[in-house]
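Take a look at this one; I'll ask things after.
We show some of the complex, not the whole, and keep each chain where it was.
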Amino acid sequence: MTEKTALVPATHTAPPAKFSHGVKKGNILQVAGQVGFLPAVEGQPPTPAGPTLREQTLQTFANVKAILEEGGASWDDVMMMRVYLTDVDHFAEMNEIYNAYFEEQDLKAPASARTTVYVGLPKGLLIEIDALAVLS
Amino acid sequence: MTEKTALVPATHTAPPAKFSHGVKKGNILQVAGQVGFLPAVEGQPPTPAGPTLREQTLQTFANVKAILEEGGASWDDVMMMRVYLTDVDHFAEMNEIYNAYFEEQDLKAPASARTTVYVGLPKGLLIEIDALAVLS
């Protein structure tokens, strides 16, 4: 139960440094900051799903979800999501995408907590999300 | 013990999206990013306690505390607070308010850890705080 394991979905691009996309130890699962990169293509650099907030947000959700599932968890186990946006003017649109996405996920447990703040991100990226989950 | 429950103080304004102000699962309690909104008034949009850092910080503390208490926790259970300010020049004043507030709370356990960084927040908001607690 207290072994620490790395959660590395096969489709994810390699992290830009020596960190894990996700780790799990006991009942705690931590997802590293995910962005809207498409599944890795060998020999190609990481590529965002598109230039729009919608494309990047949905791909970021998919990337977070893949890590949760790699650790035997689901959105229902998520306690906290941290959403990093680059522009305050994106808040309303992100919330629309967020609400529609989680509506479709058919959650059984209450929605997770969330903090949204506005920071700098690498050029071309509009959103980053990380997540803390507690497994049942 | 491992059921995930939402912590929704009756007085809180509705979140701007499908997330919970707080969640608790097992002994882990996560408080979502809180700002200085006054208790909700039906039919009115969320309203900050005032334009000053002091007013907003004290209201933010009250909002975090209400969620902790909704989950059967207190400041003594808080492990980590993340304080988001919009202006480095607010650091000294925030620390004064912070110290005076926690002096009054008469904590029995050691003070929590904290990280303070400077980010963008929605117009009119000067501070946001979230918190992670571990219950005894």
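The first chain written gets the first letter, and so on, giving A and B; residue counts start at 1 in each chain.
Just so it is clear, a contact is a pair of C-beta atoms (placed from the backbone, for glycine too) under 8 Å apart; a residue touches a chain by one contact, two chains touch by 3 or more.
None of these values were measured; they are calculated from a predicted model.
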| remark: For the entire assembly in this structure file, with 2 copies shown, the number of copies is 3
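Operating definition for what follows: only the chains that are shown with their structure count from here on.
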| task | Could you work out the angle of the rotation that brings the CA atoms of subunit A onto the matching CA atoms of subunit B, rounded to the nearest 5 degrees? | result | 120
| task | Please work out the Cα centroid separation of subunit A and subunit B, and write it as a whole number of Å. | result | 23
| message | Show me the residue ranges of subunit A that touch subunit B in the complex, using the header's touch definition. | response | 27-28, 76-77, 79-81, 88, 91, 95, 98-99, 102-103, 109-119, 132, 134, 136
| said: Applying the document's contact rule, which stretches of subunit B touch subunit A when the two form their complex? | reply: 2, 4-6, 15-23, 25-26, 28, 30-33, 82, 84, 119-123, 128, 130, 132
